[in-house]
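Removed: one protein chain of the complex. Kept in place: all other protein chains.
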Amino acid sequence: MSATPPRKSHYSAWSLLREGLRGQRGWTPAWTDRDPDPAYDVIVIGGGGHGLATAYYLARTHGIRRVAVLEKGWIGGGNTGRNTTIIRSNYFNPQSAALYDLSVRLYEGLSRELNYNIMFSQRAIMEIAHTDADLESMARAANAMRISGIDIELVDRREALAMAPLMDASPDCRWPVRGALVQRRGGTARHDAVAWGYARAADTLGVHIIQGCEVQGFEIEAGRAVGVRTNRGTIRAGRIGMAVAGNSSVLAELGGFRLPLQSYTLQAMVSEPLEPCLHTVVMSTSNGAYVSQSDKGELVIGGNLDRNPSYAQRGSFAVTQSVLSTLVEMFPSFATLKLMRQWGGTVDASPDNSPLIGPTPLPGLFLNCGWGTGGFKAIPAGGTVFAHLLATGNHHPLSAAFDLSRFTTGALIDESHAGVQH
Amino acid sequence: MQVFPCPFCGERPDAEFRYGGDARKARPARDCSDAEWAQYMHFRANTRGESLELWLHAAGCGRWIEIRRDTASHVVIATEPMNR
Partner (left out) sequence: MSARRLGHGGEIDRGKTLDFRFDGRSFTGFAGDTVASALLAGGAQILGRSFKYHRPRGLLGSGFEEPNALLDLRDGERHDPNARITREMLAAGMELHSVHALGKASFDALGFLDRLSRFIPAAFYYKTFMWPRWWLFENAIRRMAGIGKLDPDARAHAESTIHLRADLCVIGAGPAGIAAARAAQARGLSVVMADERSRPGGSLLWRETSITGEPGAAWAAQSVQALRAGGATVLQDTSAIGLYDHNTVVLVQREAGRERLLQVRAGEIVLATGAIERPLLFAHNDRPGVMLADAVLEYLRRYAVCAGERVVVATASDPAWETAFALQAAGARCVLVDARTDPPMAAAARERGIELRTGARVAQALGAPVVTGARLDTGERIPCDLIAVGGGWTPLINLWCHARGRPRWNAELGCYLPGDALPGLRVAGSANGAVSLAQALSQGAEAGGAQGLETPACSEFSSGPGGAPDLSQTGGGRVWVDLQHDVTVKDLELAIRENFRVVEHLKRYTTLGMANDQGRTSNVNGLAVLADRTARSIAEVGITTFRPPYVPVSMAALAGHERGELQHPLRRLPAENAHRAEGAHFRDYGNLLRPAWYGPEEGALERECRAARESVAVLDASSLGKIEVIGPDAGALLDFVFYHRLSTLAPGRLRYTLALSESGAVWDDGVVMRLAPEHFVVSCSSGHVAAMTAHLQEWREDHFDLSRVFVHDCTSQWATMAISGPRSREVLASIIPGAVLDDADFPHMSLQTGVFHDRPARVARVSFTGERSYEVSVPASLAGALWQAARSGGAAPLGVEALGVLRAEKGFLFIGQDTDSETQPQDLGMDGPRRNRKDAYVGDRSLFLPEGTRAGRRQLVGIAADGAMIPPGAHAVASSAAGRRSIGFITSSYDSAALGRPVALALIEDGLSRMGEVLEFEHLGARHRGAVTAICFLDPAGERLHV
């Protein structure tokens, strides 16, 4: 355990200028690769956004310094690095609204907090209503969110088309625009930067980031998890947290229990980069397609899950086709663009489309999973509440409702009717 | 893009099928505990690797079938009718 955290270059326009004059040679590593110590106060399994954020808040908020993040591959290499980067908090249930809105608020200050530009671009997200029934259910959702304190507007057809003028406005089109649910604070962020920013900040606080370290089993003493067995040896810990998204069930099996999860492939794709043509995030409630344009100019496109349980990280071409066919019906000129890259990630879908946060049936082991298709937007909040749980052994007030026990009591937090799920 | 051999219809594209959960799950009696009911309702094997699943051949014969398949490689190992 190194007592003094590594010194970091401070990032600013000034430091860039200074480094520009001396050949950019003065920059220090964003984080240091570590070999595992024999024991830690807390081990976080999974070096994605949630795991790294958890480690950061454990160190920063709770002052726990002996923290390790164990990542079997490379940090940010799972769903954190494969998603469509959308951030929003327009959720129906008050418990969800509170959690996701904490996330949006933390994202708003994150670049400065981490001294790492995560490029949170609050360019508004809009969910398009195609029918009167869509408008009615959006009104129901909008009112619920407003009462929960979420900024949300229901705009009419004219305003919706003004926000995304490339949408088909012809009278007999397949996906007419009747209006839209708009969250102006919603938007996108640079996904890799979120992982790297948290990693750099956590590393500065003394957290050990250990890549290439795969958990292969749990050390159990007197019915309690006291450590993990990895390809790099056994590592003991006071508390162990898992934040491994699509692989949660696999890890749970090592711990001897099951989870209410099913892993599916979620595809995403990008077009070739173009000059700016789409200024908001557009989602369709009816057909599930959604699209935004990255700062580099690529259209970032997603749709519904591939409905085959899978760990293959490889999407079905039929789903690719159906997502793109709906997209070009909504945006006819997009048919002249070209798809550049398509990929798939493994997401952990829960029965009510809400996350699972809390203790597991194996004492000493805690979980943060079940974010399904929408984990990226929740990273700062997921990290905050999970760090609280790992530091204190008790739920953060915002995470209590998401405990596994809800499946036994029946108190599910159903967000499946909230339209698009990303 | 996968091909599932339906025991009634032969090889058909996966788009014709709908996933229906873990196969051979026993429905507990009414007097089971809340926890047992929760296990039946929500908790799943979600295996990475060989997995036994229920699928409905929705756009075909309309029958439910059991598919033994590998969720990591997508290899289909065997299929048979649900109610043998």
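Each chain gets a letter, A and B, in the order it is written, and its residues are counted from 1.
Rule of thumb we're sticking to: contacts are C-beta pairs under 8 Å (C-beta built on N, C-alpha and C of every residue); 3 or more make two chains touch, one makes a residue touch a chain.
Since we're looking at a predicted model, the values are computed, not measured.
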| item | value |
| --- | --- |
| Omitted-chain contact residue, chosen from A:12, A:216 or A:394 | A:12 |
| Hidden partner chain, residues of chain A it touches | 11-13, 15-17, 20-21, 23-25, 27-33, 74-77, 81, 94, 111-112, 115-117, 119-123, 130-133, 136-144, 146-148, 154, 165-166, 174, 190, 192-193, 196-197, 211, 271-277, 286-287, 295-297, 312, 314, 316-317, 320-322, 324-329, 332-343, 408-412, 414, 416-417 |
| Hidden partner chain, residues of chain B it touches | 1-3, 18, 20, 27-30, 32, 34, 37, 41, 54, 56, 58, 62-64, 73-74, 76, 81-83 |
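The definition used in the following text is that only the chains that are shown with their structure count from here on.
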| item | value |
| --- | --- |
| Whole-Å separation of chain centres (CA-atom averages), chain A against chain B | 29 |
| Touching residues (chain side chain A, partner chain B) in the complex | 247, 249-250, 253, 258-263, 307-312, 314, 316-318, 351, 407-410 |
| In the complex, chain B residues that touch chain A | 1-2, 13-15, 18-19, 34-35, 37-39, 41-48, 51, 53, 71-74 |
